[in-house]
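Once you've had a glance at the structure underneath, I'll fire off some questions.
Removed from the display is one protein chain of the complex; every other protein chain stays in position.
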Amino acid sequence: MLHTVNKSPFDRNSLESCLKQSKDGSAILFIEDGVYGALANTKYSDMVKEAMKSRKMYALFPDIEARGMQDKVIDGIKMIDYEGFVDLVVEKNAVQSWL
Amino acid sequence: MNETTGGIAMDDESEGTIKKFMYINRKAPYGTVYALEALEVVLIAAAFDQDVSMVFCDDGVYQIVKGQHTKFIDVKNFSPTYRALEGYDVEKLYVSKESMDERGLAEDDLLVDVEIVDNAKMADLMEDQDVVLSF
Partner (left out) sequence: MPIEVNGKTLETDEEGYLSNLSEWTEDAAKVLAESEGLEMSDDHWQIVNFLREYYNEYQIAPAVRVLTKAVGKKLGKEKGNSKYLYELFPYGPGKQACKIAGLPKPTGCV
């Protein structure tokens, strides 16, 4: 299953809820203001890194770059573009959007 | 004009007196329209020659991070406009230390000169205002 997170973890609990309620082996994609959850050295980095051990994580590069975060993303989170986003949606059986 | 003066009527009594206006920015730049709206209000209201300051706290600190490139999300990159504030005599920019720390950001990540202040100082600054506008 694919989970998307589009809210900043500092602003809403979307990321936390997502991490708690997603299964091992699922994919998590950070988009829009959700990309602030994909950054290193923040209050939430450890939580995300822990979850990465069992889940595959992606971040939408256009949203990262818009926010000037291109050098701050946690190592191991894969950057994808809009085409990659579509591929993920097609590949996974269902999508849950943590709004 | 009330919308840009925080409800302060520009009547004879208030004309000529300088009030302290503070704009508080708490939202990230592109997910919502708050940041851009606040910036526009500040630029318009700068014509009133008041004592203006801006605060960037919580996700608002992300508004003034360097290196923003919005070409691929097809939204205007308004971050360079923060550097025009000085020309509008908006020179007091306060950034929350705690908000920076939580996000792993340093002063060097920011595209304008700011004063970094802690929560206690921020509370003092807010207390000192005549008008506070929240975004």
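By written order: A and B. Residues from 1 in each chain.
Going forward, a contact is a pair of C-beta atoms (placed from the backbone, for glycine too) under 8 Å apart; a residue touches a chain by one contact, two chains touch by 3 or more.
Everything numeric in this text was worked out from a predicted model, so none of it was measured.
Displayed chains that the missing chain touches over the full complex: B (touch as defined at the top).
Not every partner is drawn; the one left out touches chain B at residues 40, 43-44, 46-47, 76-78, 80-81, 83-84, 87-88.
Assume only the chains that are shown with their structure count from here on.
Against chain A, in their complex, chain B makes its touches with residues 27-32, 58-59, 62, 65-70, 72-73, 75, 77, 79, 102-104. Within the complex formed with chain B, the residues of chain A that make contact are 6-8, 10-11, 32-33, 36, 39-43, 45, 61-63, 65-72, 81.
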